[in-house]
Every structure is written in C-alpha cells, then in structure tokens.
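Of the protein chains in this complex, all but one are displayed in their positions.
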Amino acid sequence: MAANAPALTFIVLFLPILAAVLAPGLTRFLGDRAAWVLALAPALAFLHFCTFLGEVAGGEVVTGGYAWVPSFNLSFSWFLDGLSLTFALLITGIGTLIVIYSGGYMKGHPDQGRFLAFILLFMGAMLGLVVSDSFLMLFVYWELTSITSFLLIGFDHEREAARRAALQALVVTGGGGLCLLAGLVFLWNITGVTQLSLLVHLENGLRESPFYLAALVLVLAGAFTKSAQFPFHFWLPNAMEAPTPVSAYLHSATMVKAGVYLLMRLNPVMGQTPAWEILLPFFGGITLISGTLLAVRQTDLKLMLAYTTMASLGLLVMLTGFGAPHAVEAAVLYLIAHSLFKGALFMVAGTVDHETGTRDLTKLAGLRAAMPITFGAALLAALSMGGLPLFFGFLAKEEIYTALAAGNPRAVFFTGLAVAGNALMFAIAFAVGLKPFLGPRIETPKHPHEGPAALWLGPVVLAALGLLAALFSGLAHRYVSSPMASAITDQKVTVDITSMPHLGLPLMLSIITMVLGALVYWRLDTARALMVRALENLGPGPDRGFDRLICGLVRLSVAVTRFVQPGRLEIYITATFILLALTLLVPPLVFGELPGVPAWPQNLLVQEAAFLLIALIGILAVVRATDRLTAIVSLGIQGFAVAVIFLLFGAPDLSFTQFMVETLSVVILALVMTRLRLSPRDHRPVGQMLFDAVVATACGLGFTLLLMKSVEAPFDNLLTDFFNAYSKTIAHGANVVNVIIVDFRGTDTLGEIAVVMITGLAVLALIRVRAGSRTGSGEGR
Amino acid sequence: MAAPSTDLSAALVLASPQLADWLVVLPVVLMIGFGAVLMMVRKSVRLHGTIAITGLALLVLLDAALLIRISTYGPITMVMGRWLPPFGIAFTADLFGSLMAFVSAVVALAAGVFALRDIDAGGRRYGFFPFLMLLMAGVSGAFLTGDIFNLYVWFEVLLISSFGLLILGSEPEQIDGALKYAVLNLIGTTLFLIAVGYLYAIFGTLNMADIAGKASRLRETAPLVTLTALFILAFAMKAAAFPVNFWLPASYHTPRITVSALFGGLLTKVGIYALIRVTVMLFPVEREELSFVVAVSAALTMVIGALGALAQNDLRRLVGYVVIAGIGNMMAGVAIGTPAAVSGSILYALHSVVTMTALYLVAGEAARLGGAWSLSGLGGLYRRAPWFSAASLALFLAAAGLPPLSGLWPKVALLKASLDIGAWWLAAAILISAFIVTLALARVFLLAFWRPRPEPAPELAIARDWRIAWPLGCLTALSILFGLFPETVLDLSQRAATGLAEPSAYIRSVFPGGAAP
Partner (left out) sequence: MEALFAILIGLFFAAAIYLMLSKHTVRILLGVVLLGNGVNLLLFTTGRLTREVPPIIPAGMDALPAGAANPLPQALILTAIVISFSFFAFLLVLTYRAYQELGTDNSDEMRLAEPRDEERPPMGY
C-alpha cells in the first residue's frame, strides 16, 4: 500500500478528468443512469483520500510527485496536510453527490453528457488546485477552474444572460488569476523557492522583503476575485445563470473557496502583518455585510443563497485575517459547516425549481406535503445555517464569537458586523429552507411531487452530515478541524468546541443573533422593501459597471486602433520614415558615434565631378518635375550618371548592368504611365511639403553621417585578398566579380534567380486574372 | 591547370561534407527544386497538390532530422562550393534556426493540406503551390544561412513569394492591401540591405560567426549602436512591431485564408528570428544599450495589438492583431536579453507559429460554416460543430496564454525574466495584454460560437472535410501537447538561447580552428 500510494494518488488526481472524457460516450450509451456510474470516480477518490485521515491527523504530511517541467523547477507534486485534505474530501465527497444530483436534474437534457463532462473536468481542476505543491501547478489548476466555470455558467449558451455571466466570471476570475500569477512569480523571485511546502516553512523573512506588499496585493487580487469579495463580488450572483448543480458545487461549496484556501495556505508565511490584518478583515467585513443586505432584497431562491454565499466568503476572509486566537479555528469550522449546509440548500432550491417550475419565493408555499424528504433536508440545512444548537453551524458560530469578542474597538466593530451579518443569514436560511414548505399551497407552473432519489440524496446526506458532525464533534475535530487549523497556523492546534451550549459572552451573542434573525424573518417583506428602496437610491452597482467597462474598453480600443491604424498609406510611410530619421540621428548623438569632419577629396577629377553633378541634377529634376515625362526622363539621367560613376570607379560590370536596368525601367515606366490618365503634379500643400522635406533630409543626413563614420576606420581587406588570390588559381576566372557571383557567393545568385522567377510568376498572376474572368475569381471555382 | 604552388587547404575545405552536413542545405534545395518542378507543370493543376504535399512532407522530415542531429551534436556548418568561411557562403544551423525551420515546415504542411480545399483551380493555376514552395525556400534559407547578405537574399525570396500569394485572385481589396504591404515591406528589406552595407563597411566580412567574433574589437571606434538600431528598425518592420506594424493589419485579411494563415504563422516570425540573431548573437552590448527603447516598443506592441484585437469585427483582422500582440511578447524577451528571456522569446515564437496559423484556419472554417467573416454576422457554431468549437476554444486559450496550453509557458518565462531584472512595468504590460486578448477571444467565443445565429439562415448541409479537420486538429494537438508536456521544447529553447548568448559552439562550427583567420 505505502509503496503504491504515490502512483495511486496520481491516478486519483486524474480520475475525475478521465471520467469527464468518458462522460459523453457513457451518457449516450447508458442515458440517465450514466451519472450513477460516473459518480464512482469521485467516490473512489473520496475513499482514497479518507485513507490519509489518520496519518494527517497524526500531524504528518502526505506528499508525492513526479518531475514535470524541470526547467522551471516545477514538478507535478502534491502536498496533503490538514488543509488540503479537508478540501480534497469536500471536493470529492460533495462532488459525488453533485454528479448523482446532476443526473437527476439534467434528466433528458440533450447535452447531459457534455454537462457531466464539464462538471467532472471542473472537479479534476479543483482537486488539483488544493493539492498542488508547486506555484505554477497551482496557477494552472486555478485558471482551469476559471475556464471550466466559464463553460458551465455559459452552459445554457443560447440565453444572453448566461453568456454575459460567463464572460463576467471569466474576466473577473481570469483577470484575478493573472494577478495571482504575477504574485506567485514575485514570491518565486523573492524567496527562490517554487513550492508551497517549502515556502510555508521559510525563515528568511518574506514579510520583511521590500516586495512583500506588492506580492501580497497581487495574491489578494487573485484570492478576492475568486472568492467574490467586494467589489469583485458581482460575478457570483450572475453565475446563478448556470444550472443549479453548478451553483451548488462551484459557486458555493468549492470553487469560490479557492481564494479562501489560498489565503489560509499563505497565512503562515504572509499573515500576521499589519497589511494582512487590515486588508483581509476590512474587505471580508464589507463583503459580509453587503452580501447579507443584498440577499434580503432578493426573492429568487438561488440569488438569495448566492448573496449569502458571498457574505459567508466575506466572513471567512475576515476570520482568516483577523489574527486573534480562535479566529482560524472559527474559519475552519465555518468553512466546513458552510460547504455542507449551502450545498444542501442549493440542491433543495434546484429540486424545488425542478419540480414546481419556479424559484420565486413569493410564489412558493406549502410544499411540505408534496415534497417531504426535500423539506426534511431543507430544514436540517437551514437549522445548521441558522446556527442552532446541535448543528455544526452552531459550533462555528460559537467559535466565531469566541474569537471576535474582545474589549478593544476593533474587536467590537467586527463583532458588531458579524452579529448583524449572521442575523441576516439566519433570516435567509429559514426563508429558503422553511418558507416554501410552510403555509397554504400556492399554485405553481408545474405540479410538484417528490423528486427521484438522485434529487434528494445529495441534500439529505449533506444536511444530515451537518447534524452528525456536530453530534460526534470529537471525531470531526480530531480528523478534520484540528489538522486543518494546525496547517493554517503552522502550529499544533486542538479544536475542542462541542455542541453543548456554554454560558458566556459567545452564547449571549448567539442568542442576540437568533433573536434579531427571527425578527427579520418575521418582517422579511418589509426588510426587502426597505432594501430595494435603499439600493435604488445608491444608483447602479458594479454589475452595471461591468457592462460599461466592456463597452468602454471596446470603444477605447476602436478609437486607439483608428488612431494608430488610420488606413492611409501616406501616414504609414511618414511614420516609418520619421522613425528612421530618429533611428539614424539619435543614437550617434547619444552614444558619440558622429564622424569627424572628412577631408575634401584633393584629386577629384573633372569628369568625376561632372558626373556626380549630373546625378545630382537628375535627382533634383525628378523631385521637382511637374509632369510625368520630365520625371521619367530625369530618372533616366540620374540612372545613367550612376552607371558612368560605376565605370569611372572601376566597375564596368556594374555599369553595364545599371545601363540595362535603367533603360528598361525608363522604357517600361514611360509605356505604362502614358496609358494612365494621372494628374501630372504632386498636390501637396506647402506645409506638408516642408514637413516631408524635413523628414527626408533628416533621413538622408543620417545615412550620410553613418556612412562617413563607417568608412572612417581602415578597411579589413581579408575577403578581397582571398578572392584576389584564388580567383584565378583555383576558380579559374579572371573577372573576379564574375567569379564571386558564380562561385564564391553562388548561393546568393541562386536566390536572385529565384526572385526573378517568382516575380515573373507573380506579375503573370496579376495580369492574367484581369485578362481572365473577373467574375469567377471568387468562390467555388 | 591550378598552379602547383597553390595551397588548396588555405582556400578550400578539403574533407568532403558528411551526410549530416548536407541536411543544412537540403531544405532549401528541396523547396527550390519542388518550386521549379511545379512551375514546369504549371498547367497540370491536378498534379500540384500531390507534388506540393510530398515536398512539404519531405521538408518536415528533413527539418526533423536536422533538429535531432543538432540537438545531439551541436551546430552544423556546410560551406557552399567548399570555400573556407568566411570567404564563401556558409550555411550554419544551430538549435534556434533548426527549431524555427522545423516548426515552420510543420505549419507549412498543415497549411498545404488546408489549401487543397481552400485554393481553387484558379488560384492553383496562378501559382499558389509554386509560391508556397518558394516561400518555404526563403523561410528555410533565412533560418539556416550563416551569412548576413545571404540572409537578405532569402528575405527577398520569401518577400516576393509572399507578394505572389497575397495577390492571388486580384480582388480590388487585395490589390489595395498588397500595395500597402509591398511598399512598406520593400522599405523594410531595403533598410536591412542598407544595414548590411554599413556592416560590411565596418567589418569587411559578411559571415555571422566572423562578425560575432570581431565585434568586440571594433566596439571602440565603429558606430555599432547606430548600426544595431538600424537593424532593429528593419527587423521590427518585418516583425510588425509597433510603431511600424501598419502593413500587417492593412493586408493580412485580404488574401485567401490559407495565405493569411501562412503569413500569420511564418513571416513575422522570420523578422523576430533575424532580430534575435543579430541583436543577441552579433551585437549583445549594443542591444543592452538600446534595451529600454526596445522594451517600450515591446510593451506598446503588446497593448496596441491586444486593443486592436478587441476593436475588430472581422475575424481575420482580429487574428492579425493577436499576432501583433504576440510580437510584443517576443520583443520583450529581446529587450530583456538574458538567456532566460531570450528562451522565452524563442518559446513564444514556436508557440506563435503554430497557434497563429491555426487561428487563421479557425477563422476560415468559421466563415465556411457561418457564412460570414464578421462577429456581427457569425453565430451558432457551438451547436453546429462541437469538435470545431472545442479546438477553437483550445486555440483561443493558447493564444491568450492560459493554461494548460502552449501560450502559458513562454508567458511565464517572460514574466519571470522581466521581474528578475526589475522591469515590473514590462511584466504588467505582458499581463494586461494577456487580459485584453483573453477578453477579445472570449468575446469571439461568445458571439460567434455560443450566440445563436443573428438571422436564421437556411442551414446548408456543409460536409466535414479531412482537408480541414486534419490540419486544424494536428495544430491544436501540437499546442495542447506543448502545453501539457513543455519540458522538451523548453529545454531546447533554453539551450538555443544559451547558444546565442554564448555563441562559441556556433563559431567553432564555422571555424573549427577557433576564431576566423
């Protein structure tokens, strides 16, 4: 067993992904029963992780891994301590139930297979995220959860709202992921380690590094976006566009807790600093209170739950960063409790929706008779969420108040926040878990009756676990809570709170919470109306802001693009030559590469001077020419002058070629140009002309100066001497230029011939199409 | 006839070249040969496809053999006409060159197969396949030559071939695009030639190994910074870096989609190749002097490219801007200049060759299925073609640099390298660009794939076609494979970057005796 454990764990990590690959085929083959088979994958993984419980509870850490990308010091390695093991169990355990639930919920849906595949794919990603030891592996899985979440939110892709929500989630969490990447690379740079397990036990003062704050902010940006902290929270309620299994699984029990996971993971090495203990409670607190307030306003069961999820995440972040004794324990207990009751309540909401055809709270009542099992599960979950004694939620709440309540102003402030938030959550818990089932029946779009086992199994198991875990709290603490809290604080912590109420301040606060919560529940409609009015006065929130951001970004990009890519060749050429002038003139000035004043050539012969002058006149004439023919003739003049210059300076071959080419150019130009009815002149306004002249002169000057500088030093004649020595003796050619072309540098000539050949073909293609049919050159020939 | 006193060993390489040495030149020879054959059978359009695909498949095999050989035994040099370097032209292939050559060949093969369907008889008659072969001759030559003037010649070969491909069909829109492309690229290559001229004036030699060895001696007196700046400008134009990227968005959307795909994958990367070769290997000191300017250009290229992608309605133009954003990333590696950064650039180039080609093919297939090029006209592809959608999504993720695809690793390498030298703003630009590209491509997925078709058109039965599925599938698979198992390529690119920063093996391969005479 021990010898096989690493290989087995490796396989288990890929089990969900394997199941995802099989899902579409299996669904086609087995139909609605496929989910039961596919649920085996997470179930097996769950069992596998259970085998580590004893070891981890004993304070050990299960690690393993394989080399993956040694160049980046990156291995595919996992690291299971109390923290990651708890997460792994939640992911696979709840995952099993969710897969079964999905089978019931998506029954008969044509894309059921695809849906199951995405869910399982997400599961694989999430599992990888929490067990990752290497930074980059964590990042890879982190983004994978964002991507699978994108696919799942947009599952119902023909509705615009779903598409918008999917994009929103991707933009917010994906963008946060990029920040996280930067933060992780920062950590890598600061510490030189690439593994979380090494980082956590690092002694050499990450907190003292000047880059600590930058790394912290980047990591927090990643964690806060993923865990829907204010002001990045808006994507989470919109993510409820996804089918309910997704909401239950990704957007309450697992994925949104990834940010919290990361904070908990980094607590030993980045925590306990002023920045940490200010930023986390501050953002967490705001998120808690705004989440609960927004939840009160809703009537949609899923949205109410979504906003309380946001609030719970805020509470968790607040606790993680609070820094008092018991705060981490409270976070641990609340995280577990929340995963259980919120998962259950979401599934209940989904079942109600599925069976009645609506999830509007105001249109639901009296379902207890029609759906007794669902009602039971809902009640149990709501009791846990409300934090009543005997339930795990109660334990969590007691611990929260134990941690928060203290004499200093900061503690009083956050205790107040927690009481208010918890009271509102209490109200929502019963609004969702109780209201639809009590009272007289209201007619619903569909006739409700109890769903199949697949639909009630999940809620019942999770809700029951919330009770059992509290009843057998000793066991739960020993194997789950204590190891997890120890991992977060990096020291041995024993959680020992039980479900028996103890007299004291925490209990007092609990009672206040429940009384307040009951009050709100009783006057929920009034509270909702109040909130609606208050929010209307506040104006548009970040959700509208997202639309504006996207539209604004697109508009900005259109404006920028039109500016830098205006579609006019003239501007393109001008910009290019301005850049050329800068390239040629600025470096010589900055780096002292200007030439000295050259000596005037003393023995300039008359004919040389004459032809240099003729060439000059030729180019001036081309520039100044007022009609085409003059321009072309002048072009010929400068060309022939250049040819003569070549001849004068010992290059007869060149001279001959230049004559040929120049003649051809002039003849063809004359032939072609006279066939076009072109306006003879250049119509540049004077200002434009001056500007162009300045640019052109600057470029010319740059070329001149660079050439003068380049030829200042004595020339290295090595190559020339070689050609001289062997041109005749080995290559048997007297004309050295020709020998170079055909022998020493024959390959250039090969390329040159290729160019000529291709030009011919290209010109042919250009001309022929015109001669051929204009009409038929499009599609389908 | 040779005078008996002549010492042949002072002029010629007397040992006959080994089989492996031939590998360095064979890619070019093969492509020119196939190009010539195709021109000879220009009228027999039916034969073109078979001949061209055979040629490209052979090219892939040759380049693979070359790559394996070089990764095992180091750089190989073959001199043309047996003249001793630096006097004759030497072809020198190192890891960098052979990696690029291999990936380019793979992409060209994929595009060639895609062309079997996309290029109609008219396009073939006007020379699509010969142009393709000669384009590849130019590309291979550029990657494998060790002589800088010869590099210029191969640049011209591939440029003129690209002209031919660009105007196939001669639509008015194409002619407009081709004119801008031709004029601006002509300026770019002319600047390259001018820079080579200055280089010759200073060094008196054209062999790159020779130049690399001599640069340190001339650094005191010669205007090497200005010269390097000129080279950077010329290659930045070829690579379409901001602010000389105009020609790319002006033209890449006008030709047949296969041609766009080839261009998007290959041409800009040849520019990047030359940029890296010249700045990192030949003029590292000067590159360091200019690094800030290059870094600014890189950051702007990334952001402008990403914004440009977001601003487009036409899918092809959108992909064009994604190409530009990628160029910025590669420039960033050049700006940083450490071996780690350069290896990031090389990695990015390899990834970009595959991904950008594939993205254009995606655009082509989307237009075939959806009947429009524009985001406003497309829709419903997700329901209609699930496998195609999956491949597209994978490629979008790759282009955006998200895991687990090929774009992630170069991004990580560049991010790390820029933070290593404290250039946090460059790192920020990389991330901002990645973010905007993600947004732009996610919008494509939303609008063209997820959204139902804007106006329900009669559903034409469009058959699956292996000539589309195979190229697209294989390129996507390559991207995924590289994303999941990056180590081999990563290791190669790191070795390639080290070989550029410390080119002693390159120089030794050209001058076995050590330095140049």
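General remarks:
Which chain is which? They are A and B, in the order written, and residues in each are numbered from 1.
The working rule: a residue touches a chain if its C-beta (ideal position, glycine included) is under 8 Å from a C-beta of that chain, and two chains touch if they have at least 3 such contacts.
Keep in mind the model is a prediction, meaning the values are calculated, not measured.
Note that of B:A10, B:M40, B:L186 or B:A477, the residue touching the chain absent from this view is B:L186. Here one chain is not drawn; of A:V200, A:A306 or A:A615, the residue touching it is A:A615.
Shown as candidates are A:P231, A:P540 or A:P652; the residue that touches the absent chain is A:P652. Per the touch definition above, the residue from B:G177, B:G213, B:P284 or B:G364 contacting the chain not shown is B:G177.
By the touch definition given at the top, subunit A reaches the unshown chain through residues 160, 163-164, 167, 550-551, 554, 558, 565, 567-570, 573-574, 577, 598-601, 604, 612, 615-616, 619-620, 622-623, 628, 631-632, 635, 638-639, 642, 645-646, 648-654, 657-658, 661, 664-665, 668-669, 672-673, 675-676, 678-679, 682-684, 692-693, 695-697, 699-701, 703-705, 707-708, 710-711, 715, 717, 719-720, 723-725, 727-729, 734-737, 740-741, 744-745, 748-749, 751-752, 755-756, 759, 762-763, 766-767, 770.
By the touch definition given at the top, subunit B reaches the unshown chain through residues 3, 149, 153, 156, 160, 163, 167, 170, 172-180, 182-183, 186-187, 190, 193-194, 197-198, 200-201, 249-251, 253-254, 310-313, 374-376, 443, 446-447, 451.
The criterion applied here is as follows: only the chains that are shown with their structure count from here on.
Inter-chain spacing, taken between the CA centroids of subunit A and subunit B, is 27 Å. By the touch criterion stated above, subunit A contacts subunit B in their complex at residues 67-72, 114, 136, 139-140, 143-144, 147, 150, 154, 157-158, 160, 163, 166-167, 170-171, 174-175, 178-179, 181-182, 185-186, 188-189, 214, 550, 553-554, 556-558, 560-562, 564-565, 567, 569, 571-573, 575-576, 579-580, 583-584, 586-588, 590-591, 593, 703, 706-707, 709-713, 715-720, 722-723, 725-726, 729-730, 732, 743-748, 750-752, 754-755, 757-759, 761-762, 764-766, 768-770, 772, 776-781.
Every residue of subunit B that touches subunit A in the complex is listed here, in rising order: 1-3, 6, 8, 11-12, 32, 35-36, 39, 80-81, 83, 86-89, 120-122, 126-127, 130-131, 134, 137-138, 141, 145, 147, 149-150, 153-154, 156-157, 160-161, 163-164, 167-171, 179-180, 183-184, 187, 191, 194, 198, 201-206, 218, 221-227, 229-230, 232-233, 237, 242-244, 246-247, 249-250, 289-290, 304, 307-308, 310-312, 321, 382, 386, 397, 402-404, 408-409, 412-413, 415-416, 419-420, 424, 427-428, 431, 434-436, 438-439, 442-443, 446, 449-452, 486-487, 490-491, 494, 517.
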